[in-house]
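A protein chain is absent from this complex, but the other protein chains hold their places.
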């Protein structure tokens, strides 16, 4: 099978570098195009990231030799690749426009940016939860008059640890009424240079700008139904998020208390549900799909950020400490790797799903 | 005024060292007696803590020259001091017996240990909240046939950040129905050697043995009424605690979501209540009483563990980020210094209160 | 005695904030003037540092109410204060010009900046080492045609831990031939935001731009003689510095191996020399002078960054682990607080010395 060629927009930043790293040796995709801001343009990728490469492993020689193009040059992108990942780091309104221009030019685009997450015809995918939301894509194309290009978003990294285990319960028929979630988030979530070390050595910062709003609102879209070609947000679930930055490199942890609407599963049943959980991406055995997607640890002190973030090659969610909650119904702890599953890795899995569904490379 | 002489039981451990440090230059109390386990006995305090002194500032020469006595030698303690602080680190049942022997010998004892916290005639004091609980002392004396000695406990350090601001609301007439609290606790709470660095560099551990139970249950006693000479626990308040260990030296942070029983104050009113809050210890201007006891910070990223733990010389609680909670009613962040207010400092303030009330040194 | 009024240039930055903090309640100096870059001008200091105040303790109300003036407005400074501390953070050549304008306007200026450290008629003071270097001030005044204003610099923070103990040996007659020093420096030395947390959690960075050059060259001026109105650098001492950034908030540690020129003191003699060491500032008992300036710790695992940085209120150097060196002659470890002794505190002590010598406020 010939690999699909892919472009990375914002390829020199932290998220972009993670794409380069995770797409190394990808069985379906080949990075053929890298784009960034004007100051990197016309340099080789190697030169553009010189002194700024933050990954543990080096990029391949092939990628190092790619010439960086201007992210504004959509024509070039269209020539060079079949679809793109957008890790653009500009202002929201600029990102929105840029991404639409790529889609209009016929390039499917999967975005890490929050700019289009609440655009009414753009799906926000967590492949194990709402793979069927891609059904909005034909509507998006039609409404906008686009041909093959479209926009798909991935959600904020802070959801990724707690929403899959919550959804697994919903899918098993146990409707959820409300969630109080406190996150302990890693510094890599803020990019580079990101959080100053003076704020993170011997310190916790109980605030991340915009994060609580995203953590509370995006799940309602991911759990939405599609009616009349539009997303109708889930409106019977209340989420309260406390978001904290802690001195950890990678791995977003979440402490969740949860109340069911009516039926309440036993703790044993919940663990069984989690252990059995899987979605279309697992069934299709997509290249980046973790098996299993939810890892339940029986030890009373897990998951831990440093020890469990690599579960399933950084693509699984690790859950532990399930117990009854004296205020709500149950409580537990969940963890996922924010720069893998919560960012580039999650988007790559979405792209694999869209390929399998025929929306990309069809 | 002649100072009261005081003994520190378990004087060589971390909590004991904090007592030595905080009692340095105390206007009312003079450390005249130090006791520890047999291996330190008959050494000078200086020799006993040689290589184990973990405080930033040195102990005074006078304390360094004190001879360490056996914690089992109650007679010696009675000769040497007017009352004692217990920072004994043995097994719970042993501590219970030891502490009772001190009280029986006529020595008032204020304990950091959890052994007696749920003993029915032992008060657990947070001086700004339940100074009137000392009224159980005469009952304790009578029931046990003790003369002047008695036992008073201080609560677990994990409560100290969130209970005062919650109580301030109750005191102002806003009854609280339930609390979901997630703590981010410092490593000094585990003593020395305590938490291995391999568990705390680039990691979070979502479990502290026994901590959630204490965090949930002790407040119910602190908020108890006294009926027929016994504490009747508050039973209409539900607390759910998620306790985490984070890579911070000192300072326990708590993220609180809270539901009122009926009346709900506005956010402005709550801040006004906190700013105006004070208790008997503030009115009496006791030596260790912080002014104000609750510091509300308007910045959206405070309190922070490293920056706010020293508020009020480590004796105040710093609160911030008050906002509406989409699931419960309100939410906020609170912080206190676990080894000062949450341990030795809190106990010293309790001792000062008991002096002012005539129970010690009367 | 009426206090001298003092201005802080660059008052809103980290070093400036440390000046504000350390000058709080200073017995001789009163902050009457704060200057910064145009974006802070005409605001109160409180407003200018809102959300940027990084010290543990708050600034006084008096300082909070000061209006921030433009650092370029030398006339205003001359009206408002008797002398200034310069914590300007601009480009070196701009700083050089700015500082000269202040001196020309008649204001003694003590600078934290490196811009003038190698200017031939500007002394670089470590008050315990070269208080007599102030003798260059009259020559500076005359050569430049200035009246009362002049420029004095303090050295780089990386010297402060190792040069005093080395100098103490020289002063006792043991000439030093060469030094190999490896520093483990705290992140606060890089200001705010400074070092990204992604570079400092679970990491060491073995490079600090320009630091090794300063660490090697500045001591040669501090140990210089004055001949014909110019500093003649010490030229028979070789220093090799390896400078590392480690995940510590405050406290620069140095591991030193040292070779003497000829006579070698015994280890006991060296400790005696350090314990007895003191200079003019100790004899004069200046307000910020530490007693003693060098603290030798006998424990085999001290000094430690977190435990010893506060020695002498952050103004002393703590030394330990003196032992023979198999390659050079001796080796030891030294530590000082980089934002106190190594920055604002060191400059304040220099100002106190200059007052005592009659150069300021005379």
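Just so it is clear, A, B and C label the chains in written order, and each chain counts residues from 1 on its own.
As a convention for this text, a contact is a pair of C-beta atoms (placed from the backbone, for glycine too) under 8 Å apart; a residue touches a chain by one contact, two chains touch by 3 or more.
Predicted model, so just to flag it, every value in this text is computed and none were measured.
**Student:** In the complete assembly, which of B:49, B:95, B:200 or B:270 touches the absent chain?
**Tutor:** Touches the omitted chain: B:200.
**Student:** Kindly state which of the options C:24, C:178, C:275 or C:357 is in contact with the chain not pictured.
**Tutor:** Of the candidates C:24, C:178, C:275 or C:357, C:178 is in touch with the missing chain.
**Student:** Considering the complete complex, identify which of C:41, C:255 or C:284 is in touch with the unshown chain.
**Tutor:** Here the residue in touch with the unshown chain is C:255.
**Student:** Using the touch definition up top, pick the residue from A:3, A:78, A:144 or A:310 that touches the left-out chain.
**Tutor:** Of all options in A:3, A:78, A:144 or A:310, contact with the hidden chain holds for A:310.
**Student:** Looking at the whole complex, which of A:124, A:181 or A:201 touches the chain that is not displayed?
**Tutor:** A:201
**Student:** For subunit A, which residues reach the chain that was dropped from this view?
**Tutor:** Its contact residues with the unshown chain are 51, 54, 56-57, 201-202, 249, 299, 306-307, 310.
**Student:** Counting contacts across the full complex, list the positions on subunit C that touch the omitted chain.
**Tutor:** 178-180, 182, 184, 199, 201-207, 216, 238-240, 242, 244, 246-249, 253, 255, 257, 300-307, 320-321, 325-328, 331, 333
**Student:** Suppose we count only contacts with the excluded chain; which residues of subunit B make the list?
**Tutor:** Looking at subunit B, the ones touching the missing chain are residues 54, 187-188, 192-202, 247-249.
In this text, only the chains that are shown with their structure count from here on.
**Student:** What's the farthest chain from subunit C if centres are computed as the mean of the Cα atoms?
**Tutor:** So the chain farthest away from subunit C turns out to be A.
**Student:** Where the CA atoms of subunit A average out and where those of subunit C average out, how many Å apart are those spots?
**Tutor:** 48
**Student:** Just curious, how far off is subunit C from subunit B if you go by their C-alpha centres, in Å?
**Tutor:** For subunit B versus subunit C, the centre distance works out to 40 Å.
**Student:** Taking each chain's centre as the mean position of its Cα atoms, how many Å separate subunit A from subunit B?
**Tutor:** One centre to the other, that is 43 Å.
**Student:** By the touch rule stated above, which residues of subunit C touch at least two different other chains?
**Tutor:** Subunit C, residues with two or more chain partners: 54, 201-202, 249.
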